[in-house]
Structure formats: structure tokens, C-alpha cells
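Take a look at the following structure, please.
With one protein chain withheld, the remaining protein chains of the complex are depicted in position.
After this line comes subunit A, so read on.
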Amino acid sequence: MDVKEIRKQFPILHQEVNGHPLVYLDSAATSQKPAKVIEKLDDYYRRYNSNVHRGVHTLGSIATDEYEGAREKVRSFIHASSIQEVVFTRGTTTAINTVAQSYGRTRLKAGDEIVITPMEHHSNLIPWQQLAKVTGATLKYIPLQEDGTLSLDDVRETITSNTKIVAAAHVSNVLGTINPIKEIARIAHENEAVILVDGAQGAPHMKVDVQELDCDFYAFSGHKMGGPTGIGALYGKKQLLENMEPVEFGGEMIDFVDLYDSTWKELPWKFEGGTPIIAGAVGLGAAIDFLEDIGLENIEKHEEELAAYALDKLQEVDGLHIYGPKERAGLVTFNIDDVHPHDVATVLDAEGIAVRAGHHCAQPLMKWLDVAATARASFYVYNTKEDIDALTEGLIKTKEYFGDVFA
């Protein structure tokens, strides 16, 4: 994998920020976009922008072919068995809310359990909190080990025959923990529960095979994997999706409409009410082509190397604390003694280095870590060891800059 060549394909990376070459280390928030994706969007709007699934006209046919072609790309990307199992959504959040509303509301009742983990992003936490409130079900957490991983013993202990839904992140957006989804899915199924996987930090970075994981639902976002914002996908097993009601009603998702009753289109379209996110889907298709040309195994290996390098290199910074396990996906969350993460991020920004500071939409996890906020550097296919060197330098400068204050 030639990172130099890959970097050339990301126009945004070739600029200076505050007088320094941009070092973009915030891909877990959103990734940058390769030229191929940007061109694909441009091409869509310039050449064949049309609504899909209706017009008889030529542009409408091209748009429909491209839109449905993108669905096939998503299917193959996550190794689903049929395009009927791939619903386009606005992103991970919408995908999870769709399951909570459509699957959860009609099936859960008081006494049932929803099991999640304390490392969930708010988008895989609040939908379940709300579902528990509405249905009277109990929300339970699989406890975290000290290093921020899950133990299968705890998973077995927490999931019971009363559990109806298990929801877990594939990869933690704060700790970088890669969860043992296949094993959790098996335990969920032994208890006749379904499992939803929040793949927002999984799908962009590693090969995902939903059949091998045997998860019932898998949700992810396009913008974290080189695609545009506003597009994502929900994978669901066909027999589950078939028995679920749509949550959005309107055009595009109907079969027959009468004055007092209507019927729905077949899968997956019954879940795609309204004019779909055509440009977004087409752009996501281009992003998938881009990632598959590089190879997901190569991307995963590259990020693993960067994470290992960062864990080692960052030891050079005095008073730095890193959160999460040693074996991790491509991100590092940390704090420096006596310097608030906002101040860290501002000083780094002055050096052209973009990191995230705050609670990372994981307030319960911040509480567990016993911190108000943290800083996070996250890596993607275009990052290099030089980026991590720049980060290390920047952090040493931060420490020096603030060192005087508490000297």
C-alpha cells in the first residue's frame, strides 16, 4: 500500500492551515474524500441528476441504475446475501433509530431487556434509552473491563432469556476497542435476542462480513469512509426486515394507495420513503470502489501499524495518559496533565494539526474514565507515521506552552 500515492488522491490534504501543512487526525469524526468521490458527485449533478424509480425518461433510468448499482456495491462490501437486506439511510444514527422504532416498539414490553455497553456512542445509546422508556423494558449494560474491553463472561452474565435486543459498537470511537461481535452475536442468539452492531467505526476500517459475524442488523455511515455526508446504510436480515413496519411513510415506499389503506413496496424500498439520497448513495458507491481498490485488509493493517506506532511514539510526551486497550483500531484518545483537551486542540490547531477534543458523544464513557473530556487523534488510509511525529512534536510544544502556567 503506497500511502504517498493515496494521499495524492485527497485534494483537501494538500493545503496549509495556520501556516503549517495540514495534519488531519480527525477521521473518526469524518473522513476526507478522495477525488473520485468528489468527481462522482459532480458527474451525477452535471450529467444525470433525476429522480429514481419513476420517470420513463433516459436520465431517470441512468440515475436509477447508478443508485441501485451503489446498493449492490454496499451489499458486496458488507457481504450481505441480497440487496433486499440493504436499506439506504441518512447515516448510522437513522439506521439505529429505524430498528429501535420499527423492530423495538412493537415487540418489547415491560420485563424485557435491552443490553448495550458503556462504550456506546450516544447514537447507539439514546435510541435504546427512549425505547426502554416507551415500552417499559429494562436497559442493561455489559460492564467494561479495566482496559476498556468486554469479557465474554460478562456478556454471558448480562444477556439473559429476557433479553430481546443487544446493541454494541463494532469499534469504540473513544477507546478503539474492537468488540468480539461474532461471540456476542452467538450469545445473543442462544438467548433468542437479536443483535444490532453500530459499525460507524468498523465498516470504514476493516473487512465486514455480516454473514460471518451473524449479526441481525449492522449500521454504518458513508462520510466516515470517504463518502459524502448524509448517506449510510442499514443491513438487516431479510426475515427480520420483512416483518418490520416502515417508520417513514410517503412517496416511493408504497405499492398501492387507497383512500383509507395502503400497502408497501417490497424490501428494501419500503424503508426508503421520499426521494432517496441519490447523490449520496452514488458517492458512497464510488468510495467503496476506492476502498476496495486499496483492499480493506491493507487498510486495517496500515491503521493497526499507525496505532501501534502512536502508542509507542507518544510515550515521548511527559504526563500523557492514553485511554483504552493496547490492541486497538486506528485511534488514540488521551489527556495531558494540567492541560485541558480544548487547550490541547487549540495549540495543535495552531500547528496545523486537527484533532477532536470533547466528550466524543460518549458522556457515560467519559464518566467511566472519570474525565470531563479527552483529546483524540484518529487515523485513516491517508495518514502516515510523519503525521504521528507531528502530533508528538505538537504535544510536546503544548506541554511546554502550558508548562509555565503550573510551574
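Remarks
Heads up, the rule we're going with is that a residue touches a chain if its C-beta (ideal position, glycine included) is under 8 Å from a C-beta of that chain, and two chains touch if they have at least 3 such contacts; residues count from 1.
Keep in mind that, in the parts below, contacts and distances are computed from a predicted model.
Entry comment: the absent subunit's protein name, as recorded by UniProt, is "Nitrogen fixation protein NifU", drawn from "Indolepyruvate oxidoreductase subunit beta family protein", "Nitrogen fixation protein NifU", "3-oxoacyl-[acyl-carrier-protein] synthase 2" or "Branched-chain amino acid transport system permease protein". Checked against the full complex, the one of A:Arg90, A:Lys238 or A:Lys397 touching the unshown chain is A:Lys397.
Of the listed positions A:Thr30, A:Gln84 or A:Gln363, the one in contact with the omitted chain in the full complex is A:Gln363. Subunit A meets the missing chain through residues 18, 340-343, 346-347, 350, 357-359, 363, 366, 372-373, 397, 400-402, 404-406.
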